[in-house]
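Take this structure, written in C-alpha cells, and hold onto it; I'll ask about it next.
All protein chains but one are shown at their positions in the complex.
Here is chain A:
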Amino acid sequence: MRAALEATGLGVRRRRTWVLRECSLSVPAGRVAALVGPNGAGKTTLMHTAVGLLRPTEGNVRVAGEVAFVAQDKPLYDTFTVAETLTFGRRTNTRWDDAVADRLTGLGIPPRRKVGTLSGGQRAQVAVTLALARRPDLLVLDEPLANLDPLARHDVMRSIMAETADRELTVLLSSHVVSDLEETCDWLVVLNGGRLQVSGDIEELLDDHLVLTGPVEASAAGARVVGESRTGRQVSMLVRGTPPQDPRWRARRPGLEELVMGYLRSPEAAALPRPAGVGA
C-alpha cells in the first residue's frame, strides 16, 4: 500500500508554543481521509506543512506526486472573473485539464461573473474546480464545507467524490463537524492540542472499539478504556479491543462521532498504528 502523504516526527513551533508536535502519520493512496479536531488542534498547520506553505520546525512531511490545496475560506482573487480565475490556474500550473475546468459551466456558474459576487456555494465550487483541474494525486481541503448551507455542502462534497471515483485521487479534508464526513471518508486522523491521537481506517477503528454502558459498580478490569462519562448511576465508556469480563456491561459498536468524541475528551489516549505499521 503506497502512502500518498507521510509525516515523520513533524513539529511546528510558533514563537514559544508548539502548535504541532511529534506527529507521525501515513495516509494510503486512494483514501478519503478526514482530519478532525477542535479549533486550534493544529489541523491547518498540518495541512500547510503538507502543501509547502509552512516549513516544519522539526521532522518532515512527504507527499507523493502533485498536491492541490484549497485553503480555509477558499481564498480567490475577488476582482477576477470566473474565466480569469481558470486562466490563472492554467497559467500557474504545469498540469491542467480544461475538461475538468469546464464543469463550472455545467454547474450554472457564469464565466464572466466576478468571483467576489458569487454565492458561498459557487465560490466553493470555483475553488474546488481550480484544485481538481490540476489533476492532483493528493487533494488537500481545509474546512471545505464551513459557512455553506446544507444543499451547498452536499453539492461540493458530491463534486469532490465524483472525481475520486474516476481515478486514484487521495483526499485529505478537515472539518470540526464529524457528521459531514461520516458518509464520504474511509480514513480518520484525529488531532488534539497539536498532537496526533488517532490515525487509521475508519471501519477497522470502529470494529476495534466498543461503547459499554452499565452500572457504576461494574468492573472495567482487563479493558483498554479510552474514556468514560457518568450520568447518575450509569456509566458509559469507549473501550478498545476486547471488552471486560463483567457481565453487567452492555456493548455495542460506536458511531464515528462517538469514537471521535471519546478520544477528544481524553487527550492522553491514542489509537495509532505501531511505528512499524506506518507506511506499511
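Convention: a residue touches a chain if its C-beta (ideal position, glycine included) is under 8 Å from a C-beta of that chain, and two chains touch if they have at least 3 such contacts; residues count from 1.
Note that in this section contacts and distances are computed from a predicted model.
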item	value
Identity of the absent chain, which is to be given by its UniProt protein name, from "Molybdopterin dehydrogenase", "ABC transporter permease", "EfeO-type cupredoxin-like domain-containing protein" or "Phenolic acid decarboxylase"	"ABC transporter permease"
Identified contact with the non-displayed chain, of A:A71, A:A101, A:L196 or A:V239	A:A71
Contacting the left-out chain in the complete assembly, out of A:L54, A:L86, A:L205 or A:A271	A:L54
Residue of A:N93, A:S159 or A:T184 touching the missing chain in the full complex	A:N93
Contact set of chain A toward the excluded chain (per top definition)	48, 51-55, 66-69, 71-73, 75-78, 80, 84, 87-89, 91-95, 134
